[in-house]
Each structure stands twice: as structure tokens, then as C-alpha cells.
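Missing here is one protein chain; the remaining ones are kept as they sit in the complex.
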Amino acid sequence: MCRWLSYLGPEAYLDSLLFEPKYSLVQQSLAARKSVCATQGDGFGLGWYGDHADPGLYREALPAWNDRNLRSLARQLRARLFFAHVRASTGTDTARSNCHPFAYDKWLFMHNGQIGGFDRLRRRLEAKIPDELYPFRAGTTDSETAFYLLFRHGIERDPVAALRAVLVDIEDERAAAGIDEPLRFTAALSDGRRVVAVRYASDDKPPSLYWRQDGATTVVVSEPLDGEAQSWNRVPANHFLISAPDQRVALCPVAA
Amino acid sequence: MCRWLSYLGPEAYLDSLLFEPKYSLVQQSLAARKSVCATQGDGFGLGWYGDHADPGLYREALPAWNDRNLRSLARQLRARLFFAHVRASTGTDTARSNCHPFAYDKWLFMHNGQIGGFDRLRRRLEAKIPDELYPFRAGTTDSETAFYLLFRHGIERDPVAALRAVLVDIEDERAAAGIDEPLRFTAALSDGRRVVAVRYASDDKPPSLYWRQDGATTVVVSEPLDGEAQSWNRVPANHFLISAPDQRVALCPVAA
Amino acid sequence: MCRWLSYLGPEAYLDSLLFEPKYSLVQQSLAARKSVCATQGDGFGLGWYGDHADPGLYREALPAWNDRNLRSLARQLRARLFFAHVRASTGTDTARSNCHPFAYDKWLFMHNGQIGGFDRLRRRLEAKIPDELYPFRAGTTDSETAFYLLFRHGIERDPVAALRAVLVDIEDERAAAGIDEPLRFTAALSDGRRVVAVRYASDDKPPSLYWRQDGATTVVVSEPLDGEAQSWNRVPANHFLISAPDQRVALCPVAA
Partner (left out) sequence: MCRWLSYLGPEAYLDSLLFEPKYSLVQQSLAARKSVCATQGDGFGLGWYGDHADPGLYREALPAWNDRNLRSLARQLRARLFFAHVRASTGTDTARSNCHPFAYDKWLFMHNGQIGGFDRLRRRLEAKIPDELYPFRAGTTDSETAFYLLFRHGIERDPVAALRAVLVDIEDERAAAGIDEPLRFTAALSDGRRVVAVRYASDDKPPSLYWRQDGATTVVVSEPLDGEAQSWNRVPANHFLISAPDQRVALCPVAA
């Protein structure tokens, strides 16, 4: 399982979330070294919105805990909205093109979980990627496929509806192919202004997802960045979370 | 344009062809440094047949001239049949999964050239990859797609016919999509016993391809490994070359 | 802490020890993913003796568990004597030049442990590297420094004495610099024929080291490759282990 975080709020240095907290994202990537038993050592990525509508992207196949470039970038870069992701491969290659976040135009997307039986679904799902986006497919992950599927569902008009429609696409194909392995899907999507996150599973085991709003700052994370789980809110299973500047976080069920 | 070589003959150390000749393959990768004006610095790969039916594979995204592992492996490894390839990307990512040779089961394949207009053909061509091989697609190159297409055409029974059929597949899709950019295709394929190479173009500019047979040894190369071009034979445009142990090299036209 | 193994015996495929055993070395590198809480994800390396007096070397900064080249090489390569190492950095960069084993001429060396206070000792210890070897220093680890120090102590004549003398060198400099952090040193050295291993610490906590001799095969490992610890022998603290073809393993104390 991967770990990710999204930040929306006043301009902040990336290292304030990536390195400084007790259970920072980079700490989580090597947690196994310390006390928890899980390693996310199969690459990582950063996406952030700067002066342009399209986000910056820094992805690397090395473990995050070892990358001096990451440390330097996180110290120098400030943003009002950024995504960070540390990867534990569920089978595909360790390569930059398989690292999250994925970016296209102004959009950023990252995912934790797994489309069960993806080997048998891959061809069906890739066949649904819009023609004009197909050549941009650069890797082989289920996550990148899901990202490009968003663009067949009016992501521009309604990103929440697009995410919901992609979950339906995947569920339909799982049913058609008779896949038993579950779909687990905890993801975040942004257009540079708002963040939409989702916590979903076809069974009763969706990956964990937490959020905290503190003034103008909203952070969504796979797991709390400090030891105080009680100060974080759990996103309910099969719910969307919508975070926009100067608004309270909204939650709404996936099944509308 | 990439550069490649294939070797078939008595067991030989790989560095005898990769490093030692005056214009060795690794020398060709950095030729630009010396006098010729072309760089193949976008990764490289080795495939060789050892004790197993399936080949060994070593691929790396670094330039070949800088890889100490390559130098050590080429010094230690011996084989009766091996492929080596240095890559100059025609647009896709520099990643191991885009480096040649490609391997599946007992087969090795490598390619120099370009399927013109591949961005517009990719989806059509990938749709023809047999279901059972589709999940093995690990990169995004036109070359890897061509490799997996071979398996829909009875590669086991007749590799030459399979290569011919893939060229027809590509030409058909180029015509259907109204692609003007040429198809250039110089490739080698092996089952561990024989080597089939092809030099083809849809226009009159197929990439160069040379061969030399010396006793039991047959070497096929993108360009001669020494300065003596006269001691090498040019594969005619739009021809296959078939090389098998203890047999004279055979040439036959692509258009049968 | 790193993990390593050395093999001496009848020619064997490397994957028989690197991948196949239940607690194979590669499994140990990602142990954290499963149940044990330690990750060796900061690169790895292989050294093996083939047809030449000098060993082959394959080192990579990626985690071992993710490297397809390693899997392919381990499947294809056979050797009568090989070393393998998975690294958990104690502070220095993740780079190939910091990965073990280190090779010079016919010698291979790898190390698990740490020269405590190395930052304060580095200059003193590097100053003792023989002039003719100084330019070969390619990384920044304490381990590589220890390796090159061996060559000032008649390694060719008596490798055990050379290892002992290097431990004395380090202890002398630790004393001179008033270093409190312990010296922990579990290492293996080979000339292509014999393997000399050592388990040493300046305090009472030397890293673990086990061995098993089964007919003509001797394997020395940081930790047992299967769950049956009782079938492995522990190298006593502050002892050398000497393994040569057709001889019983010999143990002798570091303090002669």
C-alpha cells in the first residue's frame, strides 16, 4: 500500500509536511526501519501548483528517504496546493512513469489501493481511455489508467461525478470479467484550486484516509502525520471529500 | 536512431564485440564524443542465451559508455548467441522498460527505426496484441508493441512469416490512419538457436544493416565494428537475413 | 545494518541463495514488508568469480527487491564462489560506488556494521591507504576505506593477518581521536579461492554471523536463510572464519 498527502492552504514549504512532522510522509516511507512494519520504497512523487496553471512534477524511482534532491526541493518549494506520494508497488515496475502523482494539463491525481485483477481488466479499461489521451499513457499502473479514464466523464464540469463514473467503469468491468479480488481506491484529484479525495472499496476494507482542517489549511493523508490520531478526522468509507479555499470540508457518499 | 548487434557462433565473451573493436557498439554509443555525430545515450540492453531456454536480460537507462556493471558483465559473460542494443529515443521515456532487447519466453527482439505516426497508431496496434500477452507490455515504445504482435502470427512455427505479417499489420494501420511518416524497421529476433533479422522501410531509406560470416560466426550490425566497410556485407533493403548454426547466411525478400 | 552472504562450493546458480530460500537475501532486504522490522533498501551488490582471476561485479542503488536485472542475472549466473550484499545506509549516499562488494584486482570485500565516529576518523584512515590505491577510492563509505587499508598489510601473503591489522588500525585511530561510538565489523574477504570472514565489535554487540557447511558447500550469512536457526552455526564474537575448498571451516580468535 502506498501513502499520500494533499495540502491546500496558505503558501507553505513542502518540507513542513514532508519531513518535519514526527510521522512525516518521508518518515512513513521508511517506517519499517523504526517500528511500524511497512515499507514504501518503490519510488515517490511530488506535484505542486506554482505560477502556471499546470502543476510541477518531480518523480523518482528511488526510495524517498534517500533522495537528496527531494530534501532540497522540499526545503525550497512553497505552494498553496501540493500532493506527495510514496509508493509500494503492487507488482508493476519501479519506474518514474509508474510513480504518482500523474499530471495532465492542469490536473493532478494520485492513488493508494489496487484494482484487483487488473491484469485481466487492463485491456478493457485502457480501451476506454479517450483517443486524444491514449498516447500520453506512459506507464503500466492501474492508477494511471484510472486517471485517464476521468477525462471521458466531464472531469472539467464535475470532478466528483467523473471520479464516481470511473469507479462505476471499473466495477462494471470487474463484474463483466468475473473478478473476485476487491477494488480498493483512495485517491486525490486537483485542478489547482480544489482537492477532491475519495475513499472507496468494493469490500469492507477501504484503505485508511484522514483529514484535518485548521483555519484555511486542509490536509488529507493516508495516515496521521503525528501520533495524535484523535486530532484527525477519518473519511468515512465510500465517501468523497471536497476541499476548496475558504470553505469547510464537505463529505458526500459515493453512492449518490 | 539506435544501434544494435547480434552474435551467433562459438561461445564468446560479450566484451569481444561490445568493447574491444575499434568501432565497438559501446564506442558507437558515444561516437559523438570522438568524431561521428550521433549519440545513443538513452539506455541500452543485453540479451543472451545461457543454460536456460529463456535468455538473460540486462537493461539500463544510463548511457552504455558509463555503466560499470555493463563493462563487468561483458567481461564475465560468454554466450553462443547474444543481442546488444544502444538506444537513441525517438520520443518515449528513458526507462529500462523502454530499452531493448525485449524478451518473452525463449524469444529476444530488438529494433532500430521508427513506426512513423505511432502516436496515432498506438491504440490500433496495441489492440492487436494477444490477450494473454497484453499484461506483459511494460513500456510504451513502438518496438515493444511490434514484438508482442509477433505472437499473433505463429512466431513459433515460422518467425520469418511472423515478422512479415507484423510489417503488414503496421502498413495496414498506417494506410487506414492515413499516416505519411515512413515506417523504418531494422530488427533482430531469436529463439535461442537462430537469428532472423530484417531491414525494411516503407520509403527508400531503411536504416543501415550489415553482416559478416566468418567460419561458424555470424555477426549482424547496424554499422560495421571496424573501419573496413568493405569486409562487411550490406543487407539489401526490404530483405530478411536468416542465420543458423552451421549454415550459410540466407537472404530473402520481405515481399514474398 | 546490512545483510550479506558468501557462498563457496560446487558451481551453483546465484538465485538458489538469492531468491529461492524462504528467508533469501532478497527476502531479507524487504523483510519489513512482511513481518520483521528492518529494511535494506539502499542498494545492493553481487560479486562472483567466473573464468577470470578478477571477479564480476554488479551493483545498483535501487532496492534489490525491485531490480529485474538482478533477478535475471541471478538466474543465469553460476559460480563456485560469490558474495551478495543488501545495504542499509548508515548515513552515506545511496550510490553504486557506496554499494558492496568492493573489488580490486582479484579481491572481493563486503561489510556489515559501522565504524563509529567515522566522520572524525575518515581523514586519518584515508591517509593510510597506500598511494597506488588511493585513486581507486570511488565512494565515501567506511567499508571501502577499510577494504583499501587491507593492502597495506600484506593481504596477499596472509589475508587473516591483514584483516586483523586493519581492525588494529581502526582501533588505534578510535583511541587517538577519543571516539566513544563502537566499532562493529562483520565482513568477508576473498581472493577467488578462499573466503575469510570476521565477526568483531569493540563492545559486546557484534552484528550476527552464521555459517553452515554441507559437504563441499560453505555458506556464511548475516542471518539464516531459512527458519531453522538450529541448523546454522553462529560465528563466535571476535573470531575469524576461514573457508577453503575441500577443507573444514576453521575458526580462530581475532586477538591472537
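Lettered A, B and C in written order, each chain numbered from 1.
Just so we're on the same page, a contact is a pair of C-beta atoms (placed from the backbone, for glycine too) under 8 Å apart; a residue touches a chain by one contact, two chains touch by 3 or more.
This structure is a prediction, so every number in the text was calculated from the model and none was measured.
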item: Residue touching the undisplayed chain, where the options are B:Asp15, B:Asp54, B:Asp93 or B:Glu126; value: B:Asp93
item: Residue in contact with the excluded chain [from C:Ser97, C:Ser208 or C:Asn238]; value: C:Ser97
item: Footprint left on subunit A by the chain that the document does not show; value: 48, 50-52, 56-60, 68-69, 72-73, 75-76, 78, 96
item: Positions on subunit B where the hidden chain makes contact; value: 30, 32-39, 41-42, 61-63, 66, 68, 88-89, 93-94
item: Contact footprint on subunit C, counting only the chain that is left out; value: 92-93, 95-97, 119-120, 122-123, 126-127, 131, 134-135, 137-140
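Everything below uses one rule, namely that only the chains that are shown with their structure count from here on.
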item: Highest C-beta pair count, chain pair; value: A-C
item: Length of the line joining the C-alpha centres of subunit B and subunit C, rounded to whole Å; value: 39
item: Junction residues of subunit A, two or more chains touched; value: 93
